[in-house]
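Dumping the structure here so I can ask a few things about it.
All protein chains but one are shown at their positions in the complex.
In order of appearance the chains are A, B and C, and numbering begins at 1 in each one.
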Amino acid sequence: MSEQFEPVIVGFTCNWCSYRAADAAGTARVKYAPNVRLIRLMCSGRLDPTFVMKALAGGADGVMISGCHPGDCHYIEQNYKALRRFLLLRRTLKGFGVEPERIKLIWASAAEGMRLAHEIDSFVEEVRKLGPLNWPTWKDDQHKAEPVMEVTA
Amino acid sequence: MSNKPKFAMYWAASCGGCEIAVLNIHEKILDVDANFDVVFWPVAMDAKYHDVEAMEDGSILLTLFNGGMRNDENEAIARLLRRKSKILVAFGSCATEGCIPGLANLSPVEELFDIAYHTVSTNNPHNIHPQTSFEVPEGTLTLPTMNPIVKTLAQVVDVDYYMPGCPPESHQIAAVIDLVIQVLQGKAQLPPKGSYIGAGNSTVCDECKRDRNVKTITAFKRIQEVAPVDPKLCILEQGVPCNGPATRSGCNARCPTVGAQCIGCYGPAEGVIDYGARLITAFASVVDAREPAEIEAILDGIPDPTGQFYRFNLADSLLRASTKAWKKNGH
Amino acid sequence: MSAEEKTPKEKIGVYVCHCGTNIAGMVDVVGVRDWAQEHLGKDGVVISRDYKFMCSSLGQELIEKDIKELGLTRVVVAACSPHLHEKTFRTAAERAGLNPYLTELVSIREQVSWVHTDKAVATEKSKSLVAGTVKRIVYNEALEKLKVPINPNTLVVGGGIAGIQAALEIANGGFHVYLVEREPSIGGHMAQFDKTFPTLDCSACILTPRMVEAGTHPNITLLTWSEVMNVSGYIGSFNVTIKKKARFVNEELCTGCGICMEKCPLKVIDDVYEAGLGFRKVIYTPFAQAVPKYPVLDKPNCTYFKNGKCKACEKFCPTNAIDFNQQDETLNVEVGNIILATGYDLFDAGKVTNYGYGRLANVFTSMEFERLCNASGPTNGEITLRDGKTKPESVGIIHCVGSRDKNFNNYCSTICCMQSLKFAHIVKERTGANVYEFYIDMRTAAKSYDEFYQRILEEGTLFVRGKVAEVTDAARNPGEEGKLIIQVEDTLAGKQRRIPVDMVVLSSGIEPRADAKQTGKLFGISCSSDGWYIERHPKLDPVTTMTEGILIAGCASGPKDIPSSVSQGAAAAARVLDKILQKEVELEPIRASVDEAKCSGCRICNNLCPFNAISFIDDLAVTRINPALCQGCGTCVAACPAGAINGTGFSNEQIFAQIDGILMAV
Partner (left out) sequence: MTQRISIDPITRLEGHGKIDIFLDDKGDVANSYFQIPELRGFERFCVGRPVEEMPLLTNRICGVCPEAHHMAAAKAADAVYHVDPPRTAKMLRELLYMAFYATDHTTHFYALGGPDFIMGPDAPVAERNILGVIHKVGLEIGGKVIQMRKYGHTVVEMIGGRKVHPCTSIPGGITKILSEDERKQIEEMGRWAIDFALFTIQAFKDIVLANKTYLDLIVGDVYTHRTYYMGLVDANNKVNFYDGKVRVVDPDGKEFCKYEAKDYLNHIEERVEPWTYLKFPYLKNVGWKGFTDGKDSGVYMATPLSRLNASDGMATPKAQAAYEEFYATLGGKPVHQRLAIHWARLVELLYAAEHWVELATDPEITSPNVHKVPTEIPTEGVGIVEAPRGTLTHHYTTDERGVLTKVNLIVGTTNNYAPIQMSTNKAARSLIKGGNVNEGLLNMVEMAFRAYDPCFGCATHSLPGQMPLEITIRNPDGEIVDVLKQFVE
């Protein structure tokens, strides 16, 4: 493997447009950077900023959020909520010293496998430039007692 | 020594408000005295560190521990009391989530010094900073070592229960003391380990008497721009970023009741693992705009999102500290 | 203590597919298999296998066997995209007695082997994706599909040809239909046309029988002069509130003899049916063949209502059917499905100011022209200029008015080319005038359309290819006086032309209904950026929407000619019949639900659901989610500041665990 830094990126896709775009890229054998690992949600509106925090805290160097183009949301208008959360999340992460470029929002329709692939490639390059984030794992931690961890929203 | 169960209360890096809140239960204090043998409670009585060390492990039934983990001494006592106590309660915001002093995690310790010992009123031409060990003519003086970041009690030792609030409301403290006494008398059961006690499972809105409507926010405002707020209407709907929707109930919505926004001192609701994220998503969800430019313009109404959303919870959030803070400290 | 030390809750089987060489060619399948076995044991993986083709019957049997013999409680298949084979493997697991929602697919083909080039890296990525899904699936719940009964009644909104067709199909199928139309008569735009392309048969002649059939069908309740006010409920059981506007005519007594219309002393311009060219009485039916036959009294214009005198209609009505005290009435109907055939609005040609409509008397809109040449129209089919007598010697027909024009509508209105050709034929036939067609592209794609085009060419109509810049009456050259001059760049000849004519017909495009958005909100469906309703799938599912139980037909989803509108009406009806015959529908159990003990009633989520699934219970001060209306997007789950909303299938625990998994060191 190459010497250069290979960022680890967690990607969230909606079930209808962006995940299908990834399928399309596959079917068309479009080659793109292997650094992004996708997690499928039903809609970009499901994207809870907690997911992004968890990914960064868990060692991701960047996070990609993707959904249907504005106006084309499978659920009518939920991707606008994703957009708003993304913008506020990015502002908040600035305060943590996380470069805004590490979080990217990408719109891709089910047909845009090529586009998704290109976006991923350029995102990986951006994050590569920023270098590793490797958030500390806080080894000193005693975890909170199990029951609390397991009651979740 | 009496054979009453042993009780201890301790303050680590804290403001003392938790102690005052306990004293504010007034005559209830006597119940504690009647049912417990208070073996360690700096604010209320004398006892010695090595007396505690001398105790058998697990010989203290109940320890209410407040204050955050700001330096190595805080941690040392946390470990000691964990060892000695059957039930260790993280008491108050500092111990449960880091509280306001946790905001220090946004900057490296060095910066705390650089600022504190070079303020406008400080005359420090030789750039003197306190030293953990310093030779005076007569000998060596030592000071505790600051942690690179503020930690919560649970990040240092295993915690049995959490009692949130800055400080916990006295009526809640009284209630918890009643519960424990009832348990001692076999009239009640302890909640499962890890439970939050002396607080509700919902959020502040649950206890807030203000009228609420379907929410859409066209502009965020600062409290001084709108005060006095409409006495009836939800403060958030008046544009003031009130943390009530995401903040654990239990305080009777004190601040909104007197026309001030909730600042979140009771921390996240049951089971939430990142308090700030709940506010980010909630506030963003009700912003009434679709174009990035419009959205950004509305978000400009929150000048300090990180502080707004993690005011009390930073040290217990998923990220816990800014890159500046931990990178500098070579994590 | 951390999850690792606990004994695993579930018994998980991992199955890695070679997909021939599709996957195995780029991913070390055996490596992935062994890694899962070795490193994911603590998460509950008890067996990890690889197989050439997991989706083959043998592959599926492998899984079923393990479920039975090893007592697997979860199945993870690393193969192709879930959109391809999720169902396959879930069904297989179900055969072996495992709830289908306890099986998950990991896409290591579309997302790995087909798109990456370095085998080591691809293998590594596959491992982490598998790890993610293994950790996630521990938190999967056994879900049951929601079953809701289907009320056999259907609501059809819009009495145009698409709506009529849909209503008839269902009614003939033996089920009841409420057909709601806001005009006094059904028939829609088609009823206004004279002839229909390309066959040139008389519009009324083919439409009327259908209208009558719909009007008299025992299974159809016709509700004209009526509008839907409110819709609640969900597929299978909608509750619809309909306002029946007062006609001031008692339908029980009225025989439709028409005497009231004769006797009514007051005429007003008919902007709707006659496109403003003709007149109608104040008590009227829009046209002779109107269905139902009962007239409507136009209250704002009625002399009696204005100054308390007249009542001519009442005096002469032989059956005392006139009722000045009639009030609007609202009725509630329960239906299982709703078909929206709300049609289109005509583009307002006046907006294209340089074509002079409204300023230059002899510029006509296509609808005006339809009325002009309609035998039952204001001129009894005589094609004349505005003065009502002069026959035009030359007519210019301009295409794409308001269509394919970034100033107005970008889309092609589909029907204008053929409509214009039809006009050209009629003009020639009736007046022998010279006809010019100004077009950008000639679009005559459907069956026997192009033949019609050829025919018109042969008839001697002159075609000028180019977008008309201007229509003016400012004469510059000899021969232009008193004419309308059409300024156009002839892109074939490559030169500017000024063509003087007597009459100009603007072939206006068609637009979404002005109130399409409100209507969409009322029924919980959405419009695309240009305002047409969005289909569930533009190709494979054109007559259903994202909202279960709400279907669309005809021009509601975009410009269509009559044949397509009719087939869409029929298609929508077929879908409805299918649902009715199933008696109940199964809904995906991916749903959100509120933990009312945790809900603080902050109402953050109340505005977030476009499907109206979220409602606030005032007296309890909590929010509830209607599972049948919920589409499972999870937006409210992500929004709840109290973490009080849970989303099945994509719960926080599941996603958190998956994040941990894919970030696991491999």
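The criterion applied here is as follows: a contact is a pair of C-beta atoms (placed from the backbone, for glycine too) under 8 Å apart; a residue touches a chain by one contact, two chains touch by 3 or more.
Bear in mind the structure is a predicted one, so any value in this text is a computation, not a measurement.
Colleague: Wait, the hidden chain, what does it touch out of the ones we have here?
Modeller: Spelled out, the missing chain touches these shown chains: B.
Colleague: Using the definition of touch stated at the top, determine which of B:Leu23, B:Ile181 or B:Val214 touches the missing chain.
Modeller: Only one of B:Leu23, B:Ile181 or B:Val214 touches the chain omitted from view, namely B:Leu23.
Colleague: Consider the whole complex, including the chain that is not shown, and state which of B:Asp37, B:Glu111 or B:Asp288 touches that chain.
Modeller: B:Glu111
Colleague: On chain B, what residues meet the omitted chain?
Modeller: Residues of chain B in contact with the hidden chain: 11-21, 23-24, 26-27, 42-49, 67, 70-71, 73-74, 77, 99-101, 103-104, 106-107, 109, 111-113, 115-117, 119-124, 128-131, 134, 136-139, 141, 143-144, 146, 166-167, 170, 222-229, 231, 254-255, 257-260, 263, 265, 303-304, 307, 311.
Definition applied: only the chains that are shown with their structure count from here on.
Colleague: Of all chains present, which has the mean Cα position farthest from that of chain C?
Modeller: B
Colleague: With contacts defined as at the top, give the pair, B-C or A-C, that has more of them.
Modeller: A-C
Colleague: Cα centroid separation between chain A and chain C, in whole Å?
Modeller: 33
Colleague: Can you give the whole-Å distance between the Cα centres of chain B and chain C?
Modeller: Taking the average C-alpha coordinate of chain B and of chain C, the gap between them is 54 Å.
Colleague: Give the residues of chain C touching no fewer than two other chains, as numbers and ranges.
Modeller: Residues 608, 635, 638-640, 642-644, 656 of chain C each touch two or more of the other chains.
Colleague: Going by the touch rule set out above, which residues of chain B reach two or more other chains?
Modeller: Expected reply: 270-273, 278, 281, 285.
Colleague: Contact residues on chain B for chain A in the complex?
Modeller: Within the complex, chain B touches chain A at residues 106, 151, 154-160, 162, 192-196, 270-274, 276-278, 280-281, 283-285, 287, 289-290, 292, 295-296, 299, 302, 304-307, 309-310, 317-327, 331.
Colleague: Help me check something: in the complex, which residues belonging to chain C touch chain B?
Modeller: 597-608, 616, 621, 635, 638-644, 656
Colleague: Give every residue of chain C touching chain A within the complex, in rising order.
Modeller: 1-3, 81-84, 107, 109-112, 114-118, 120-122, 125, 128-129, 132, 525-526, 528-529, 546, 590, 608, 610-611, 631-635, 637-640, 642-647, 649-653, 655-656, 658-660, 662-663
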